[in-house]
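Only one protein chain is missing; all other protein chains are in place.
Labels run A and B following the written order; every chain starts at residue 1.
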């Protein structure tokens, strides 16, 4: 028997932004790879099930497939914190290398196996931002008593520095920040944030996004459905996903910066956390990581494997490091996004 | 629409027909929605595991949905204010303030509705609270039920339009327009509706005095406290309460959901201060809160089952085809979309309409030329506000208006739904008038955000 020609996919992101658009793009790649035999019907968040319930619904077979950021079920599958939001995590290139040329995919699938879910990494995007703030962060002390909407491991790191991390539901984030119920929020990458209108209500847009390295979006397919496909079809799914990853990696980074420029024009001040702050965050992360590795052996295994792999790539680039090319006199130099804390 | 259309979407159409037929049997709407969802899943041969989505939807959409917590809290606040007599005294004193203006009580209710609208965006909560406060007072004063129910349901639903409004936040992110601009844009239309209500109330009170009788002069005079003093005495508590609710939102102390709890605790304190809080009152309020909120939330639970099956049977494609399959001009298309949303409002929740319809029609709307030099953001914001007014109206339209059900729910069977249906007709006409005004004069929407 052959699997469904049109796979119902419950997305955790609106197709109006880059993260959800990725699923629509994947559908096109899949049609190309299969000669039009298989495509996706991407459902908006909440259309079939609420975003946080996507994993569950795919696992039970209530929904055939899902398009999701894995960090949403870190409460269920702790290692997804690594694929969805690893503080001080690697860049997309290194992460991708680990995913396919290292143990990345294998370990992820192993974590999803007990839930009867096939996982296909189908989109990667660069690290997120440090978040939207209505007050300056000049020293680590500034985090004391700061009320911030942030989830996952990054929240645990901030807790160590005395911040009060909050749970504010998606629909109320805008109001909570506007009215000052929270002083800061973390949401996503600039191309996604820009669609939320946060620039209207926040003064500072902080970088770097220390709390999350590169992120993956995955296509989740119920194993019962997946196994209906022939081996050839399965291979075509993989091809489409890799092609989609390549698309995302090419499109996203330059677009982020274009968006940041637009946000600056609207009056948002782009800042960088001072080195002292980043270093304090890093120290706190060491503590949090220790807890996490103690509590979750699978997380420990994956983290160590990832770091070993990243080491190889870093070494290569260190050997090859070159200064940026010099400009020809009179040539227009592109102006970089400038953060004030950068100096 | 061709014959093909009807055969392709036969089950989706049958579902709507069954719903409309079913509600007239008088069986509870919440259970009818849920049960029909299950029944049509079997009729439509939908794989049973698919219904597993319903449990997830109930959990994510109701239980885990933090915003819904405001419902029992606002209901409790309303009950406490009603039972402690605080609300009654406030309304009576407000009436003295309005002198011998005919319809003064109804106008007070409308104004109270507008004020409450600024603190909550949850229809069920504000309609129920306003109903608990005002309905007993209005009926006691001899108001016609048609008059009382209409003004309560209509003013109670203003909350979803007047900012802060969660509906506008969601629309902003779906349509990719500024939420701040949407808030500003919604303000004038929201107030306009409030004004239209009041004008209507004045007219009725003048033309048909027996519909909106004045308070018994003896009753008003019985209160010999000089008016300014009485005002201070009776307004102080409730005003402090409203200021606490709105103020805690504005000052960033609380989100709108949390502000509901502040209001609930405040109402307890008012009752305590008025020495009308005893054990039986508290127990009664708590129990009725539980039943009334469950009544509201089970309609949402039933609807979530109905709609997921409706969509699975092609209901959303049916809607899409109805919009795109016509060859209408800009205004024709706009009217069609408005009519469609209006009808969908009969049986879907605003969240689902926003998610289903807006992404479908936004690209279409963006390409249309309505004159006025509208384009880009301004065009989308104008459109979003039109949709918002329309959705607000759909809460009020018989036979399937949530606001009407919630109001019905608190009348304990003493007012029939027929009376409530009749009561709302003039207000729906006023809503449509407001909508048409906003279509004809986009400045009403776009002037405040500075887009014109």
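Here are some notes:
Convention: a residue touches a chain if its C-beta (ideal position, glycine included) is under 8 Å from a C-beta of that chain, and two chains touch if they have at least 3 such contacts.
Just so we're on the same page, contacts and distances are computed from a predicted model.
Looking at the choices "Cytochrome o ubiquinol oxidase subunit 2", "Caffeine dehydrogenase subunit gamma", "TRAP transporter small permease protein" or "Phosphoribosylformylglycinamidine synthase subunit PurS", the name in the UniProt record of the chain not drawn here is "TRAP transporter small permease protein". Every shown chain touched by the omitted chain in the complete complex is listed here: A, B.
Annotation: of B:15, B:391, B:417 or B:430, B:417 touches the absent chain (contact as defined above). The chain not shown here is touched by just one of B:27, B:317, B:331 or B:441, and that residue is B:27. Touch with the chain that is not drawn comes from one residue among B:14, B:97, B:195 or B:294, which is B:294. Mapped onto chain B, contacts with the missing chain fall at residues 23-32, 34-39, 48-49, 51-52, 54-56, 58-59, 62-66, 68-69, 72-73, 76, 82-83, 132, 135-136, 139-140, 145, 248, 253-254, 257-258, 260-262, 264-265, 280, 283-284, 286-295, 297-299, 301-302, 305, 399, 405-406, 408-418, 421.
Listed here are the chain A residues that touch the chain not shown: 53, 56, 59-60, 62, 71-72, 74-77, 114-115, 144-147, 151-152, 155-156, 159, 162-167, 181.
The rule is simple: only the chains that are shown with their structure count from here on.
Separating the CA-averaged centres of chain A and chain B is a span of 37 Å. Chain A makes touch with chain B in their complex at residues 14-16, 44-53, 56-57, 60-63, 167-169, 171-172, 174-176, 178-181, 195-197, 200-201. By the touch criterion given at the top, residues 49-53, 56-57, 59-61, 64-67, 164, 166, 169-170, 172-174, 176-180, 249-258, 308, 311, 351-352, 355-356, 359 of chain B touch chain A in their complex.
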